[in-house]
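Right, one structure below, let's go through it.
Apart from one protein chain that is not included, each protein chain of the complex appears where it belongs.
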Amino acid sequence: MTGVHDLGGSPGAGPIDKSQHDTEDWERLADAVTVALDKRGIKTTDEHRRAIESLDPKRYRKLGYYERWIAATELLLVEKGILTRKEIDQKAAELEERWG
Amino acid sequence: MTPAKFEPGDRVRVRADGQPGHVRTPGYVRGKTGRIERFLGAFKNPESLAYGGSGLPEKPLYKVGFRQTDLWDGYAGRTQDALYIDLYEHWLEPA
Partner (left out) sequence: MSSDAHHDIDHKHEGVKPSAEAGRHAARIRAIEALLVEKGVLAEEDVRRQIEYMEANSPANGARLVARAWVDPGFKALLLSDTKAAALELGIDASGPVEFVTVENTPGVHNLIVCTLCSCYPRAILGRPPDWYKSMEYRSRAVNEPRAVMREFGLEIGDDVEVAVHDSSADVRYLVLPMRPAGTEGMSEEELAGLVTRDCLIGVSVPSFEGARTDAPGTANPAPRR
């Protein structure tokens, strides 16, 4: 068993949903922050993938694509001691209060 | 990087062992036999980079081709259908 992300040939995979959702601003932001951190040499694509693969399998399957990116980015920034979860919690609450 | 071990046309088997941690060798090719299609160059090792390592020394990467009928029981396509995947040299053994 190599991991929930190792999907090639998974049994029971159904028809492909061809619908497309409009990319939301926060998804663009998630993409941009991830790549910007890569370009600054703070984290690599490989660390990013490893972090995504480490998510709980149930969460991996339920979360949207960019939600996994955000979870991975947070995990790595905390792992590297750049941010703490508490700081992020507090800032998220602050922004919520300011902007709703 | 040490010289590339394999050449196009060489038959290779993918390691069947389960190495823990971040690897880029999917389960569906493990233990399977295919042929080297081409040498893609040397790249930093993702298994090391994933944990903050340097990824050095660089590892040779190959495009490896498999018959679909060798990969999947009951493959419902043509017998000449192929699957190509990019695999690192340290995952390949001569077959």
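By written order: A and B. Residues from 1 in each chain.
In this section, contacts are C-beta pairs under 8 Å (C-beta built on N, C-alpha and C of every residue); 3 or more make two chains touch, one makes a residue touch a chain.
Since the structure is predicted, the reported quantities are computational estimates derived from the model, not experimental observations.
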Go through chain A and note every residue touching the omitted chain. 1, 4-21, 23-24, 26-33, 35-37, 39-40, 42, 49, 52, 57, 60-67, 70-71, 73-74, 77, 82-83, 87-89, 91-92, 94-96
If the missing chain were put back, which residues of chain B would it touch? 24-28, 32, 40-41, 43, 46, 61, 63, 68, 71-73, 75-78, 80-88
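Keep this in mind: only the chains that are shown with their structure count from here on.
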In the complex, chain A touches chain B at residues 1-2, 6, 8-9, 44-47, 49-50, 53
Mind listing the chain B positions that touch chain A in their complex? 18, 21-23, 26-28, 46, 49-52, 55, 71-72
